[in-house]
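Removed: one protein chain of the complex. Kept in place: all other protein chains.
Note that the chains take the letters A and B in the order they are written out, and that residue 1 is the start of every chain.
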Amino acid sequence: MTVAPAVSIKNLKIALPKSAERPYAVDGVSIDLIPGEIVCVVGESGSGKSMCAHALMGLLPDTVTTETGEVLFEGRNLLKLDESGWREVRGRGIAMVFQEPMTALNPLMRIGEQMMEMFEAHNLLTPKERRAKALSLAKEVGLPDPERIIRAYPHQLSGGQRQRAMIAMALALEPSVLVADEPTTALDVTTQAQILKLIRNLQRSRNMAVMFITHDFGVVADIADRVVVLRHGKIVEEGSIDAVFKNPQHDYTKALLAAVPSMHPPVRAPLDENARAVEVIGLDKTYVTSGGWFKPDRRVQAANEVTFSIMQGETVGLVGESGSGKSSVARLVMRLIEADRGTVRIGDVDLTALEGKALRAQRHRIQMIFQDPFASLNPRRRVGQIITDGPIARGTDPKVAMQRARDLLGMVGLDAGSLDRYPHEFSGGQRQRLGIARALAMDPEIIVADEAVSALDVSVQAQVLKLLEDLKARLGLSMLFITHDLRVAAQICDRIAVMQRGVIVELKPTAQLFASPEHPYTRELLGAVPGQSSPSQAA
Amino acid sequence: MLSFVAQRIVKGVFVLLAIIVMNFFLIRLAPGDPAAVMAGEAGASDAQFVQQLREKFSLDKPLPEQLFIYVKGVVTLDLGFSFRQQMPVAKLIAERLPATLLLTLTAFGISLLLGITFGTLAARFAGTWADTAITVSALLFYATPIFWVALMSILLFSVYLGWLPSFGYETIGGNYTGWAHVKDVALHLVMPAMTIGLFFMATYTRMTRASMLEVKRLDFVKTARAKGLRDNIIQRRHVLRNALLPVVTLAGVHSGTLVGGAVLTETVFAWPGIGRLLYEALLQRDYNLLLGVFVVCSAMVLIFNLVTDLVYRLVDPRIEFAS
Partner (left out) sequence: MKKFWKAMLRNPGGLIGLVIIFIAIFIALFGQMIFPNSPWRMVQRPFLPPFTNPMVTLGTDALGRDVFAGLIYGARVSLLVGLVSTTVALTIGVPVGAIAGYFGGKVDDALMRFTEFFQTIPSFPLAIVLVAILQPSIYSIVGSIAIVSWPPVARLVRGEVLSLRTREYVQAAIVTGQSNTWIISREILPNALSPVIVLASLMVANAILLESSLSFLGLGDPNLMSWGYMVGAGRTVIRQAWWITVFPGIAILISVLGMNLIGEGLNDALNPRLAKDSR
């Protein structure tokens, strides 16, 4: 540590409004950012990591106040700056990349114009030179066909391209510090790998100091030089990447690391002998958006000849990136949307041939657990109602149903007092448990879990996964597990189907898929999973 | 772009046709003999005229045929004859239309300009006395009946202050020409235009303010700040431009209300437009004229809607034409 830090955050304390659940969002945090080094600030939701990033840019929301601390940059304390002083620093000294590139770009302005604003803001160059600079920046961040891209509007770009444009913008004035707030969280895993590489390369070639905010330890392993672990606004552990991963000191860090699912699938007994619980044969689904009078219709094939089956007691994973059609397949299997062609058979009942009452009578056999723990429970109904509505509609006596609900709550690790409460009184993980209880109340044979743990913090995710596994074994259920996260799939699935553009490109027992992927896309997907080279996973 | 316009025009024509068909049945909803109803009540019609009407509208023929004849008439711009005014309805409307267009477009322009200005100011100084003053006045004007504003402004500016003429399009017997005439009309226009304008100004002020406060929170505004852009550039280029989209939509939705406002304002100020014509038709129970004006009002709204839709598509690149 002979190099002087580019920025030093010293004993930063940011107070939350009085109504918040804790007094400080950031409580006495000190971080040095050194040129040529990437510092990852890691933590779960609500740890205050994003606040640290925003404090560096003077972009904290009005509701919080900086109580004490200093942010030293080029010999000045940034926290003492007025608005015009901040403007001088922003973009030029310290630049920022945000999480969601779609909303971080102005939808009404061309990409090039938004890049050129960077120079305009600091009165640099002539408009013509700015244009040339925008073009060369677009090239530098690897945007294809830069001439066209700088004339395009944000909605015409893909997510990865938008994030590249954001990065180009941030680098325009060659800042000495880059703040990246979860820059790859909204992206697919293969795109994420590319963006991480880009940031790494640019940081090296420009010798920038980078503060990289993330919740994902895989990403940390791939990109960090140094790690700062935040919890409830306090630093619990700090050190070089090797030190933190190989020899974590704090219990919280240890727990977080342990909760990251491993890329090595556990050994599983083959279930080929069992009867088939679900059989999906040749499902086709094409979404057609009408193009109007003079344009051809737009067609997106969400499922193309999708065929697979699930044995009794088996978990089949459906893995793919956004737009691969995996969620559509889940909804087709559930008969939430209608297939163009194909059959879904549960035991010996053809679900796709049923309508109306006959369909409703069979629905209880296959139940679903949803992705979003906040959108999957009706905010206006009590937990008791949410769990018992289904069984009562099936004709179960309300009293019996309520007693069953009480048992189920215990089963998913919640106390029976929860019955009279409303969903908003529960945390994300607890809500997901409620969702599981609701599904189990129907006495299903099959559970379809659609990204059921994706919205959860890593420690909660591990608990919910374990719960699912236990319940599945105890009740002899079969499961269709939809996920974009190969690590999660490795841990829970007996077999995995990889989907790309509506087609299952590879379907194999999990261990075999990880050991010898055949399809190029499967290989790309496996290669893109972050954190495979990390010290802790190397062994 | 062209295909979009074509599509919308065809759609508009269908709506207009539907309105004409609706008119046909509306007349038959009125109690009494449709011919007599069309001729106008209260001794306005003589037997001969009623007989004429009966033949003209083929009231002795079966209903579908009557409908066809009626629709054909309207489509060929034959809106019938106003017995009361002794003139074809189409001609009456054509005479009055320019005055209404002058009034409504002026009012629309003023209200949009002032509304956006005040809305922007209120949003920029949200929470200050300036914001409170603008918000409260907008709330008041929004709740004031247009006809009452018209009367109160006559009371204030004509009766007490004597600044502005209280009725008409120009000074009767003034015989002004050239600039003097323009000035004369402009003076007559001030109060009617402001009367309609105040209500819409209030609407646009409220919408602009709310929309700007909403946009201000969006991520790209934070990006703009992170670039080190000056606040007034951020407000103008990033916040206002995005905030105006819902205002454009609102302007389209409110075009019908604009026409409704013209009816009341023209009535009070004796402004010789089609709104006043509607009132005259109403007083004389001249249903033929009433429905004629109504069809033309609807056509105006349709055209106005088309224009606002086009504008919206021009300012928002996310909407592709013909999709």
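FYI, contacts are C-beta pairs under 8 Å (C-beta built on N, C-alpha and C of every residue); 3 or more make two chains touch, one makes a residue touch a chain.
None of the values given here were measured: they were computed from a predicted structure.
> Which one touches the absent chain: A:Met311, A:Val344 or A:Ile366?
Final answer for the missing-chain contact: A:Ile366.
> Based on the whole complex, identify which of B:Met152, B:Ala180 or B:Ile319 touches the chain you can't see.
Residue touching the absent chain, from the options given: B:Met152.
> Tell me which residue among B:Gly73, B:Gly168 or B:Gly256 touches the hidden chain in the full complex.
Once the missing chain is taken into account, the touching residue is B:Gly256.
> Which listed residue, A:Gln163, A:Thr315, A:Ser376 or A:Gln461, touches the chain dropped from view?
Of all options in A:Gln163, A:Thr315, A:Ser376 or A:Gln461, contact with the hidden chain holds for A:Ser376.
> Mind pulling the chain A residues that touch the left-out chain?
These residues touch the chain not displayed: 331, 334, 336, 360-361, 363-364, 366-368, 370-372, 375-381, 386, 389-390, 393-394, 435, 438, 442.
> Could you pull out which residues of chain B are in touch with the chain that's been left out?
Contact residues on chain B toward the absent chain are 15, 18-19, 26-27, 29-31, 37, 126-127, 139-140, 142-148, 151-152, 154-155, 159, 209-210, 213-214, 216-217, 253, 255-257, 259-261, 263-264, 267-268, 278-279, 282-283, 285, 287, 290-291, 293-294, 297-298, 300-302, 305.
Note that in this section only the chains that are shown with their structure count from here on.
> Once bound in the complex, which stretches of chain B touch chain A?
3-4, 6-7, 218-220, 222-231, 233, 237-238, 241-242, 315-318, 322-323
> Which residues of chain A touch chain B in their complex?
Counting only chain A, the residues touching chain B are 57, 59, 83, 86-92, 95-96, 98, 100, 103-109, 117-118, 120-122, 153, 155, 166, 169, 289, 291-295.
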